[in-house]
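Every protein chain except one is present and positioned as in the full complex.
What follows is chain A.
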């Protein structure tokens, strides 16, 4: 069972209270972009064993989107943060490095 803290209401949300939104920090390639970029934006997704960044929505609560950093193998949660960011905040990255010294950062 995955438990994430909603950064907006501070509730420790059970997974069933949330709606998943897939991979976080995607860069949108829209009109005018190359076919390769657009295809990658639509279909290319990471599927790591380890540190992963995801979008979640507190669907049965405040209704806000937020981002979460977690480990896909152990379900360890490194932290949740605002969706209005293009990169994980430094404190989240530090926490991940403290727990996963071999983590190479977001690729």
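Everything below uses one rule, namely that a residue touches a chain if its C-beta (ideal position, glycine included) is under 8 Å from a C-beta of that chain, and two chains touch if they have at least 3 such contacts; residues count from 1.
Methods note: contacts and distances are computed from a predicted model.
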Of the candidate names "Carbohydrate ABC transporter permease", "Sarcosine oxidase subunit gamma", "ATP-binding cassette domain-containing protein" or "Iron complex outermembrane receptor protein", which one corresponds to the UniProt protein name of the undepicted chain? "Sarcosine oxidase subunit gamma"
One chain is left out of this view; which of A:23, A:60 or A:85 touches it in the full complex? A:60
In the complete complex, which positions of chain A touch the hidden chain? 8-11, 13-14, 16-17, 59-64
